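Here it is: the structure, laid out below.
Heads up, one of the protein chains got dropped from this complex, but the rest are sitting where they should.
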Amino acid sequence: MARVVVDVMLKPEILDPQGQAVQRALPRLGFAGITDVRQGKRFELEVDGPVDDAALARIREMAETFLANTVIEDFNVKVES
Amino acid sequence: MARVVVDVMLKPEILDPQGQAVQRALPRLGFAGITDVRQGKRFELEVDGPVDDAALARIREMAETFLANTVIEDFNVKVES
Amino acid sequence: MTARIGVVTFPGSLDDHDTRRAVRAAGAEAVPLWHRDKDLKQVDAVVLPGGFSYGDYLRAGAISRFSPVMGTIIEQAKAGMPVLGICNGFQVLTEAHLLPGAMLRNTALHFVCRDQKLTVESAGTAWTADYTAGQEISIPLKNIDGRYTADERTLDELEAEGRVVFRYATAGPAAEGYGNPNGSLRDIAGVTNEAGNVVGLMPHPEHAVESLIGTGRTDGLAFFTSVLNRLVTA
Partner (left out) sequence: MTLDTVKHAEQTPDAGQPWKELGLKEDEYQRIRDILGRRPTGAELAMYSVMWSEHCSYKSSKVHLRQFGEKAPRTDALLVGIGENAGVVDVGQGYAVTFKIESHNHPSYIEPYQGAATGVGGIVRDILAMGARPVAVMDPLRFGAADHPDTKRVLPGVVAGVGGYGNCLGLPNIGGEVVFDPCYQGNPLVNALCVGVMKHEDIHLAKASGVGNKVVLYGARTGGDGIGGVSVLASETFEASGPSRRPAVQVGDPFQEKLLIECTLEIFREKLVAGIQDLGGAGLSCATSELASAGSGGMRIELDTVPLRDSSLSPEEILMSESQERMCAIVEPDKVDRFLEICEKWDVIATVIGEVTEGSRLEIHWHGEQIVDVPPRSVAHEGPTYHRPYERPSWQDELQADDAGALPRPVSGEELRAQVLRLVGSPNQASKAWVTDQYDRFVQGNTVLAQPEDSGVIRIDPETGLGVAVATDGNGRYAKLDPYTGAQLALAEAYRNVAATGARPLAVSDCLNFGSPEDPAVMWQFAEATRGLADGCLALGTPVTGGNVSLYNQTGDTAIHPTPVVAVLGVIDDVSRRTPMAFAGQGQLIYLLGETREEFGGSAWSQVVHGHLGGLPPAVDLEREKLLAEILISASRDGMIDAAHDLSDGGLIQAVTESCLRGGLGARLVVPDGLSAFTFLFSESAGRAIVAVPRSEELRFTDMCGARGLPAARIGVVDGDAIDVQGEFSLPLAELRSAHEETIPALLG
């Protein structure tokens, strides 16, 4: 059993009010020195069987067609060690 | 300028309705072999200045008190290379 | 014989019942359609209603878009059948790429429920023929993922082709329902496809068909009469 992680973030040019709200709150909470915050999603997939190239290709397709909406989001697939 | 990533996931014993909805949809979309899906949040923080131990400790505190509610969530802080 | 207008129920649809009522109020026959059925029961047009299909988990509309009924609707829409997506239905239509763009979390990050002023930008679609371009209407709006987004090129194209159907009217006080409620680019509240048969919008015309209920206005009825007139004269 292996874990594959898919990170989905809004594209850089898209406004991210959630990240901004976090960033704006930080100084109030006494945390300085953070110049930007972006908030995205993290999916942890438990995969049955080996995570070979074929499996990864399938997961990439899944991320592209389903987990992310590529009109607004970028994604990244990685195998967790 | 460095990037620190904070991943926030629901604790394993806590219900994750979003992850479940994704998992249940996968077979219908023709993706087999995924036995579990958990969905969490990913925060990308741009840090001004060096990410030394002190900075990391502060970010950990921020994650603990603000980015995550540790009653229901776990978090993980890592420096992106 | 009157027109048959299908209203889809996905798991988590909320306004299917009201939408059927609005369809009947306009004089058409309302036909319930179930997400698991590919069969559209010979309807002449389809409405995808508001709600939180699949809880809006993952992204609003992302899971419903893959339901069996959507397979048929996508085919039929491309063949010219009138399809209207309201709120969650609009989100489904963008996820299904029947309409351009995507919907994001409102800039204020809250759910917003209000009586919203809109400007009708195009009366040239299947669903807006009974309005006149430039007309101001007021119908309820309620969403949390209603920020319409597309890249600049797409937006320019939509404008150039007259495919922006509704805009949030901003020339008045917030207390009267003016203003862009969710940060939608170029104040866009609704768009159509090239052929003008598929329309999506965030506000809820089906909640504005009875004088006693909700806001007490009936500005939404013309959606349903528009499509009905087109179908019976066609």
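Observations
First chain written, first letter: the chains are A, B and C, and each begins at residue 1.
Everything that follows uses one rule, which is that a contact is a pair of C-beta atoms (placed from the backbone, for glycine too) under 8 Å apart; a residue touches a chain by one contact, two chains touch by 3 or more.
Note that the structure is predicted; figures quoted are calculated from it, not measured.
Taking every chain of the complex into account, the omitted one touches B, C. When you scan C:R59, C:K117, C:H207 or C:R230 for touch with the missing chain, the hit is C:H207.
The chain not shown here touches chain C at positions 11-12, 14-15, 17-18, 21, 51-52, 54-57, 110-114, 140, 142, 144, 175, 204, 206-207, 210, 212-215. Across the interface with the omitted chain, chain B contributes residues 10-11, 13-17, 20-21, 24, 69, 71-72.
Just so it is clear, only the chains that are shown with their structure count from here on.
Chain pairs A-C and B-C differ in how many C-beta pairs they share in contact, with the greater number at A-C.
Most remote chain with respect to chain A, judged by CA-atom centres, is C. The centroid of the Cα atoms in chain A and the matching centroid in chain B are 9 Å apart. Between chain A and chain C the centroid-to-centroid distance comes to 30 Å (mean Cα coordinates, whole Å). Here the spacing of chain B and chain C, counted between their Cα centres, is 34 Å.
Under the contact definition stated at the top, the residues of chain A that touch 2 or more other chains are 66-67. Within chain C, contacts with two or more other chains are made by residues 58, 66. Put simply, chain C touches chain B in their complex at residues 54-55, 57-58, 63, 66. On the chain A side of its complex with chain B, the touching residues are 1, 7-9, 19, 22, 25-26, 29, 31, 33-49, 55, 58, 62, 65-67. Listed in rising order, the residues of chain B touching chain C in the complex are 17-18, 21-22, 25, 28-29, 39.
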